[in-house]
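The complex appears here without one of its protein chains, the remainder shown in place.
The chains carry the letters A, B and C, assigned in the order they are written, with residues numbered from 1 in each.
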Amino acid sequence: MSGSRENHREDVIGRANVEDTPELLAYYDELDRHSAGALWTVANKIEPWQPKSQSVPVVWRYRDLREHVLRSVQLVTPEKAGRRVIYLNNPGRTDVSAAVGWIYAGLQVMNPGEVASAHRHSASAIRFIMEGSGAYTVVDGHKMTLGANDFVLTPNGTWHEHGVSADGTTCLWQDGLDIPFVNAMEANFYEVHPDLSQAVGYAVDDMTKTWGNAGLTPAGQRWSKGYSPMFKYEWAPTYEALGKFAQCTDGSPFDGVMMEYVNPATNGPVMQTLGASMQMLRPGEHTRAHRHTGSYLYHVAKGRGHSIINGKRFDWQERDIFCVPSWAWHEHVNGSASDDACLFCLNDLPVMRALGLYREEAFGDNGGHQPLV
Amino acid sequence: MSGSRENHREDVIGRANVEDTPELLAYYDELDRHSAGALWTVANKIEPWQPKSQSVPVVWRYRDLREHVLRSVQLVTPEKAGRRVIYLNNPGRTDVSAAVGWIYAGLQVMNPGEVASAHRHSASAIRFIMEGSGAYTVVDGHKMTLGANDFVLTPNGTWHEHGVSADGTTCLWQDGLDIPFVNAMEANFYEVHPDLSQAVGYAVDDMTKTWGNAGLTPAGQRWSKGYSPMFKYEWAPTYEALGKFAQCTDGSPFDGVMMEYVNPATNGPVMQTLGASMQMLRPGEHTRAHRHTGSYLYHVAKGRGHSIINGKRFDWQERDIFCVPSWAWHEHVNGSASDDACLFCLNDLPVMRALGLYREEAFGDNGGHQPLV
Amino acid sequence: MSGSRENHREDVIGRANVEDTPELLAYYDELDRHSAGALWTVANKIEPWQPKSQSVPVVWRYRDLREHVLRSVQLVTPEKAGRRVIYLNNPGRTDVSAAVGWIYAGLQVMNPGEVASAHRHSASAIRFIMEGSGAYTVVDGHKMTLGANDFVLTPNGTWHEHGVSADGTTCLWQDGLDIPFVNAMEANFYEVHPDLSQAVGYAVDDMTKTWGNAGLTPAGQRWSKGYSPMFKYEWAPTYEALGKFAQCTDGSPFDGVMMEYVNPATNGPVMQTLGASMQMLRPGEHTRAHRHTGSYLYHVAKGRGHSIINGKRFDWQERDIFCVPSWAWHEHVNGSASDDACLFCLNDLPVMRALGLYREEAFGDNGGHQPLV
Partner (left out) sequence: MSGSRENHREDVIGRANVEDTPELLAYYDELDRHSAGALWTVANKIEPWQPKSQSVPVVWRYRDLREHVLRSVQLVTPEKAGRRVIYLNNPGRTDVSAAVGWIYAGLQVMNPGEVASAHRHSASAIRFIMEGSGAYTVVDGHKMTLGANDFVLTPNGTWHEHGVSADGTTCLWQDGLDIPFVNAMEANFYEVHPDLSQAVGYAVDDMTKTWGNAGLTPAGQRWSKGYSPMFKYEWAPTYEALGKFAQCTDGSPFDGVMMEYVNPATNGPVMQTLGASMQMLRPGEHTRAHRHTGSYLYHVAKGRGHSIINGKRFDWQERDIFCVPSWAWHEHVNGSASDDACLFCLNDLPVMRALGLYREEAFGDNGGHQPLV
């Protein structure tokens, strides 16, 4: 083994810089036998100067993927496949089937009258509707109806099932989960519902009607679970909110007019491991570049434009999905001079913030804009 | 002094029951000289079996008070009066000018083009609009426009001024403050604004537009003050919210369909010392009686009906104000079989809850309804 | 009534300054009939420029009171008196039997073998031991043994009883409660224990042994009540802590080396309505003057010296008790050049802080020292 032993030397004061010698190599072999190693051989690798993400920036274009998603309907049955999903497989993260960082995402299709079997797991999920009518989700007995750009939470540990009503149309949506993260934490459990489906025990959309009222909380009700009781977040009030907020803010230089989806009981993130936001790029807006820790998966909810990520341009239009890896420079450009563009973003900010790992930095040169490479 | 000395004896085990004797009376006189006293003479008074409020239930009928409020316009100028306000003077609390418990309330009138001078104080306040158009309030440079059944916060320590725009109409509203409480806590400070008015530094209604979006928070903004950043709570979305909530709740047996106004940054009360709620009594609804600690001042925002408080009936209709003292039994009746009735309530629940002093009890007899006395 | 009607005019812009006229006096009478009043007649009274406490500064000297406390043993039986307590009756607060502000305090005596009957109430209490051995308190079945300068909590709603073991000596202690405050909030309930005494269900001093370990918490135990689980705070570790802290702090210019007693589960106050602190004045220390809202009752745990309160000197020595009313200037002087002095302080800071009513101000003139008046 000594022949191929790793040694990451740097000629910088305060960093490891030990040359391999026959004596040391023999010592390393001896340490191996005790399930141990010499830190100085790996210190510079495991203590990098700054993060270097394993993920690469990618755009998944809907015009490319849509037909493949639809084709899955012919190729597999829901019974055999469990769910007909095409997942986004970041070239740097194929070992964990992640779209970016520790976030999984997939595109799912369901025909009218179909329903997936109910299950639950420790991974947390969202379902963001892309097209079709009649989609619904049941979470712990609460049924939510869903339209385009609405999204629904299926948090850690909740029974859930997705379906499309018989009078609906074929629906496509994006799933987003923290499966890779929960697996990495060695904390994922999975159960199939004993009845394969849930009884609906409440008025349809009751949680959003009860908790989704600005400045008002249902008297006598408490909510102390780790996720939002609101479950469903609708597009229409979100877009209206962005419009109102835009009237009284200059916006962020890096993100335009941006709002975070929150748990109304805490004003914190919608779930403990996944956050979500919607941002509006005003007509012609070109934001300044910055970078931050955490992994970000964008879904173009409205409009067209492009983003520059680590100096490379990625064009996008409605329904495209793209990712920004941790500590990657990025800036966004609305491609229209007359219409706004809206980006939905799924991320692991709640993890980064809860654990004190969030950091950000503005791109200082060139007026805040990256040179293209 | 010994002659009139108080002595609250009770013939119950565990309670004080000491007869006055000449020796004891001489002893009490001696204690007086050292600014001291014998606990057993007052113990039963200061440790009552249960609260007995000094406040009495009252209804202030708008049809009685409105003309007197309007008459103040003829009688005093704003310059001399400060503000033209008729305050509600609970017969049991005239020593502290309170409407109920430690809550002050008044009815104020202002003509188009008038504006009160800006000031601030440690007392917290709300302004609940009763009639007229063109009312506005400025709080720390944020201007809010106000219509009927809207209310605005002017929290502890904020500069504030009320006005009516020149193109408006005569406005009447209810003020509600914790002046008596803050005085009792010996913590009230008062300042007149050096310029007597504030510059408006933000878009009109910016705080409600920024913070008043269900399930969404402005990205990058934090709010850690002790009061809500929302400042203004409007009637239209409140009434809509009650309607939605009514679709998915049975309501409280004691309060019908009830929502509490909250600070969206915490889901806690709108201010640290004053809380507010709006409740809908459905057509024909007659709630069950209960009682709880804390002081409650109701304002009839919509409809007509009556409440039974400690066995006595109090009829009310739109714009009437009535109070429920601490630990008083009370139940509410909507007088209409076809329309809902809505009660706005200002209270000191945030104080009772923050200090561990809240307690409640259901009326158990007679199907939950008090016999009339 | 018009003849004696109050009217608090001030000739300051922004303040009420309305002259009584026959027309206005008639108007005021009319308002009276509707349980209402004209704000401008009382506005300047209820909105003062700054707090003016009803309490006056007082020192209760132990050498004066001790014999009277002991004499109560001859004068009344525990059965008839409930408890043999001489309470401190601030000349400005005799209406509510308070020592200062809304805080009640008394000196209690108990002979060996005596025990008071168990009861509970909404008022929160502490018991601070002054002299004697064998004192103990039982709180919700937890028994605590107590020596001089130890204190024990009997929080809101807990069953409690005090006693002195048969092999002890006559004990004197200071009680401190928020009885006046809880009465003012109309939230006081009182119950005698059905058995008149409690069974002890735990190891003696278990709560302090379990929770009183710096930097360590009992694994698997949670505490979410509004008061500290520690129940007893002992003098020896407190004095040791002050000594350690003194090695690494300059202390407060106003309070010397000061630590606050806390609930170890939250680092917040020991109870929701009462706070406590212990401060060490180093040999010869003379603090600078400041003032703050809230009411403060000091107990001299060690040493001698004096305090200057609102310009008047109050000498004190071990076991004396003195008070500082809200917003009163005060500074402390250790009378010894060689020994430290320690002041225990019971206060309502938790209320002031929880409700946003705390404010403080340094005395800026004369090097921070008040001129004597």
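Just so it is clear, a residue touches a chain if its C-beta (ideal position, glycine included) is under 8 Å from a C-beta of that chain, and two chains touch if they have at least 3 such contacts.
Keep in mind that what you see is a predicted model, and the values were worked out from it rather than measured.
The hidden chain, counted over the whole complex, makes contact with A, C.
Check A:G101, A:P218 or A:G275 against the missing chain and you find that the one touching it is A:G101. Within the complete assembly, A:A43 is the residue of A:A43, A:L70 or A:A246 that touches the hidden chain.
One of C:V56, C:L75 or C:V262 touches the chain omitted from the figure, and that residue is C:V262.
Touch with the hidden chain on the side of subunit A covers residues 12-18, 23-24, 27, 30-32, 34-40, 42-43, 46-54, 58, 60, 64-65, 68, 71-72, 75-76, 79-91, 96-97, 101-102, 104, 106, 117, 119, 121-123, 156-157, 179-180, 182-190, 192-193, 196, 226-227, 272-273, 293-295, 325-327, 351-352, 354-359.
Subunit C meets the missing chain through residues 202-203, 205-206, 209-220, 228, 230, 233, 237-238, 240-241, 244-245, 247-249, 252, 255, 258-262, 264-267, 277-279.
As a convention for this text, only the chains that are shown with their structure count from here on.
Judged by the touch criterion defined above, the protein chains link up one after another in an open path, with no loop closing it. The two chains most heavily joined by C-beta contacts are B-C.
Taking each chain's centre as the mean of its C-alpha atoms, the one that lies farthest from the centre of subunit C is A. Chain centres here are Cα means. That of subunit A falls 45 Å from that of subunit B.
Chain centres here are Cα averages; for subunit B and subunit C they lie 29 Å apart.
Our note on geometry: subunit A versus subunit C, Cα centroid distance of 53 Å, whole angstroms. Contacts with at least two other chains are made by no residue of subunit C.
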